[in-house]
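Could you have a look at this structure, given as structure tokens, before my questions?
Selected chains only, in their assembly positions.
The first chain written gets the first letter, and so on, giving A, B, C and D; residue counts start at 1 in each chain.
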Amino acid sequence: AENVEMWVRSGIGDAFKKVVEAYNSGHESKVVMTEVPFSELVQKYATAIGGGQAPDALSMDLIYNPAFAAAGQLEDLTDWAKSLPYFNSLSPSHVRLGTYQDRIYGLPLSVETSVFAWNKDLYKKAGLDPEKAPANWDEITANAEKIRALGDDTYGFYFSGGGCGGCMIFTFTPLVWGAGADILSADSKTATLDTPQMRKAVDIYRNMVKKDLVPAGAASDNGANFLTFTNGKIGQQSLGAFAIGTLVTEHPDINFGVTLIPGVDGKPSSFAGGDNFVITKGTKKIDAVKEFLEYVYSMDGQKIMAKYGSLPTRGDIADKVLEGLDPRMQVGLKAIGVAKTPYTLQFNDLINSANGPWASFTNASIFGDDVDGAFSSAQSEMQSIIDSGQ
Amino acid sequence: MTGSGSEILLPRRRRRRRSNWRGLAYIAPAMALVIVFFIMPVLFTGWMSLHNWPLMGASRWIGFNNYFRMANDTRFMTALSFTAYYTVIVTIAIFAIAFPLAIFVEKERQFVGAYRTIIFLPVVVGLATASLLWVWLANVDSGFIGPALKALGLVEKSPNLLATFDTAFLTIVVMVVWKIAGFTMIILLTGLQAIPSELTEAARIDGAGRWQRFRHLTLPLMRKTIALALIVSVTGSILAFDQFYIMTAGGPQNKMISVVYYIFNQSFVSFNLGYGAALSIVLLAILVAISIVQLWLLRVGEERP
Amino acid sequence: MTTSKERRARKAIRTKSAYHLTGIAISIFFLAPFVITLLSSFRHGTEASLPPLPPWPTSGVSIDSYALLDTFGAGIWRHMINSLFVSVATVVLTVAVSLLAGYGFSRYRFPLKNALFVLIIATLMIPFQSILTPLFIILAKLGLNNSLLGLTLVYVTLQLPFSVFMMRNAFDAVPKEIEEAARIDGARDLRLLVRVLLPLVLPGVATVAIFAFLNAWNEFLAALVLLSSNEKYTLPVLMTAVRAGRLGAINWGAVQAGVVVMTIPCLIVFLLLQRYYMRGLMAGAVK
Amino acid sequence: MTNGMGNKSVVLQDVRKSYGNLQVVHGIDLTIAEGEFVVFVGPSGCGKSTLLRMIAGLEDVTDGEVEIKGRIVTDLDPSERGIAMVFQSYALYPHMSVRDNLAFGLKMARTNAAEIETRVKAASAILKIDHLLDRRPGQLSGGQRQRVAIGRAIVRKPDVFLFDEPLSNLDAELRVSMRIEIARLHRELGNTMIYVTHDQTEAMTLADKIVVLRDGRVEQAGTPREIYENPSNTFVAGFIGSPRMNLLNARWGEGGLVEVAGTRIESGLPPVNRPVGAAVTLGLRPEHLKVASGLSGSLTARVDFSEYLGGTQYLYCQLADGQSLTVEHRSPISIAAGEQVNLLFESSDCRLFDEGGNRLR
């Protein structure tokens, strides 16, 4: 029996661990899973490849997929993928990100969308209708003010604003996407940060910060406290769908509602994230790896994942998989329909890196004093990174 | 030398040569480690710096282009100037604290050993651990400093120390002083104690007051020690990384990206390993130059004939 | 006359109490972070995210935070054992290698001696973050990748500049006559080194050993990059996971417990050996 | 403030010093006259340095008062006492030129530059170190360094010079010539000088007054000749003189007879108020013993072994009862080990001490 070595990012949650457990108990080949702190995963994987010591497979944040594929370090899965009967119902965003120059290098492993959550108990306390989802940002701001009025450590809104590019692309860009703008041009060759929509989105957040509706800690939260909502003292927050599972299983006392994130003009949008499954080029255990992936895509696998909060990756059986689970999961599923994912080889440099232009832009523009300066410097830095990568 | 003894000299020459080999044999294990785990990687780094060397995929020889690129790299320049700023401030802060501390614990008196130990304790904690500890202490909601200030009524609202540059920088400087001052103190203490007490007494008889003794005796006589402490402190500050990485992740708004942090980002975030290597080589050159300049400024060599 | 005696005595007491008041204030600054963390780490899980005001547990002592720490990675014991292995091995190898090298540099003349010494010292100036990739590749070539031994060798190398410098100074401080007496007594080479000289440079050895231990115990970046399986990770890697938080939230209780777990062994080692250590460091720093 | 007794330079009144509970100086009273050269001697650890440093103000006085030139200086700073000190280790400022070493004290006192120049010139001329003014201490020999240290004291024009074993770091030959130098300096300057040493030759040759200390107490104070010829107890008798005085256990007999080693010898001493048979100690210096060729003579001893030293020969002898005895033999005829000798001495050279060690006469 073969042991498949596989790395996942730490904090991925129980969903994947349980699938591996289930698989290992029923199959001859085993998956040996190593958790790597998520902030170092990419670097470590890349170094390991350089040293010829990479694991057989990796659960990779899908946004990195193009870069690794472009570097030729991943196994080409095109033929096998296309032979899968359910290939066409796999999450299209993931497949798109897994594709480089028409070849497929990554397939969806976990699907993740961003959604908007509110705390029904706090709504009730603040005299709001707990069952009515807010439909635009004026409403959200107004609700936040009422919730903030409840007292000292209760706040109306939260976001990880301390330079967490990954958090903000996930929860904040839907505000402009919904209104039809984007931060990169369609071909990813031009930075288009400075749009009226973005200015408006920034204003909304600035306004809430200024009114003290957001905890002070937000300004320095680099993502470690992304789920502050779980402490029960935050009225509203944009979260990932995975949080629904976390909330349900870990914090059953929190009574919350979920809806799509409204754009600045009210039209909702979302970010389709999650992990792709990639195989290191040249691994000798490719068959075992494929066997494992097929198990993940099976009904059993999908059900286990969903049970622990991960959205189904197969559209064709999604409804069946979610049967009997928390109905709020459906919102996450629905988000896939309106969700976007930027496709760029420089995702890390531009957006995800804590020191990239996007991360510092969100912090500077929302918390800083010089909004115009934040726009112009981020715009030019993004452009120069894009240019230097050509 | 006399010519007559040349035949007899032969066997003795041989013996001396054997003792050469013996000396080399003693340092061989150390040299082997240094060569394999330091010289080779450094040479390799030098080699990489002449390439466009992506993390994955084929590398391409580009000569000195990485070095030329540096000249127009404003982010590198920013990192350099931040590192210089940090080095200057932190070195001044460390000396401003460590020197009085060294004087404080110099004389043998009751409990002085305990004071030395206590001041030295933070030195034994890892920088990463210390950073983590202070991240917590500085945390706005769950930490100690902000809430304590608020509890004392000094501020109305617990301040988020890590959210603005000035307070975050101050926090880091305080953390580093807390962590490092004990070490510098011990080095300075060594120098202080090496000054014969008769010299101080002679100066007292000559009518020199405390400050004059410090100015005319202590400082000049401690030049060598100060040079050592300075080089250790400056080198450490220029290579600073952990505290920014862990405490502020380079923020707020990337204002705390040190040179090493920038190299780290270039190599492991942007995957420009070649460029990162070139930056490393330049940093190495800067460090060597700074050390030489410091030694020269303090004229360590000519202390005693 | 008695009055002048009393006056002198009173003045002495005033000076003394001013001195110790200052001393206490300084001690509080340097000790407080440790004390606050240690006390806070024994609070109930529910209190963990509250500010430590007061720092001690108010609703009973609990080890929730430590239990929580154990749920990261492969469990705290596993990582602790790895860390101990790496640290102890680093100490042993560093002491052995730097003892030999310090002796060689101090007592023998050979070609290029000073150049080689400067070479070893100069390694202090290289930001080792930037040579991680080549290091990884070299380790892989030697078959030492993802092995605690490989990591140990890297740590030993990182320790060498300081250690060799210390040991050379320590040997320089040993009177040549003792060695000569031993040579007349018929002790040579390793026997001379171990039986006669080693006990004389013990303070230096203690200093080197402590530094090696502390650095090996605390290092995280090389451990993270050079190791690649859960069971091999050392404690600092676990700490990065704690820092990164889990399920989108840092658990401050785990941070406190982690800091305590990381710190206690360092403090113990230091306090046990500090008599030698201070002497060794002070003797070594003069040159 | 002056008390009108201008000839008192330094007065110690019941000066005491304790370190914690350990008292190391026990109530010393001492008056030193203007221009006197006083030497403190005593075994190691007896408190010589401590006493000197209390006079200098480098060490706090636990109890008692120090008076210099009629002023009580007990609580004053060293620089305000009108003293200068020369240390055993020279204590030159290693980073300053000789000139700056000499000038440092004057600069601290804000003396004007011309005056400094004059004084440095004068001092270096006296000490013949003019040509060294631009060197660093590290470039000087031991003797030259000691001269600079003395020069630094001279430029201060102190009332009192203090020396703490200033010559003990020099080699034998240099020590002799620097000793002579210091004597000359005292003759020329005429200042009060207090000098600590454990070298008897220095004490004997330099002092106007020797103060012998033991365990923080004064055992005897007097001129070198008084101390040498009339030691007031066995401690002083044994301490001063080299080779040391032979101290023999004896019994007091009748009519000035003293019984030593079984033989009664005529000490020629007048009667003392001791009972006959009382234990006494008979002191005889080696140079006062003469080897008699025949069998006549008062003490008979066997030579254990001898040391030839050129001009002199030391004979280490044993009396009949096993007591040992050193004899300084100055004659071209050397005496070999094993010989039996008769030792003659003048009764005026005998010293007698009681059981407590105190001088009887």
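Here is the rule we go by: contacts are C-beta pairs under 8 Å (C-beta built on N, C-alpha and C of every residue); 3 or more make two chains touch, one makes a residue touch a chain.
Here the structure is a predicted model, which is why all the values come from computation and not from measurement.
Novice: Give me the full-complex composition, label by label, with copy numbers.
Specialist: When all chains of the structure file are included, the formula becomes A x1, B x1, C x1, D x2.
Here is the rule we use: only the chains that are shown with their structure count from here on.
Novice: Report which interface contains more C-beta contacts, comparing A-C against B-C.
Specialist: B-C
Novice: Provide the C-alpha centroid distance between chain B and chain D, rounded to the nearest whole angstrom.
Specialist: The separation of the two C-alpha centroids amounts to 55 Å.
Novice: What are the residues of chain C that contact at least two other chains?
Specialist: 49, 132-133, 137, 243 - these are the residues of chain C that touch more than one other chain.
Novice: Going by the touch rule set out above, which residues of chain D reach two or more other chains?
Specialist: Expected reply: no residues.
Novice: Can you name every pair of chains that touch?
Specialist: Touching chain pairs, listed by label, are A-B, A-C, B-C, B-D, C-D.
Novice: Of all residues in chain D, which touch chain B in the complex?
Specialist: Answer in residue numbers: 56-58, 77-80, 83-85, 87-89, 91-95, 104-105, 108-109, 136, 138-139, 152, 156.
Novice: Mind listing the chain B positions that touch chain A in their complex?
Specialist: Listed in rising order, the residues of chain B that touch chain A are 54-57, 75, 139-141, 157-160, 162-163, 168, 248-254, 257, 261, 265, 268-271.
Novice: For a test of understanding, state which residues of chain A touch chain C in their complex under the given definition.
Specialist: Those residues of chain A that touch chain C are 5, 7, 10-11, 13, 32-40, 43-44, 47-48, 50-53, 55, 223-228, 230-231, 243, 246, 250.
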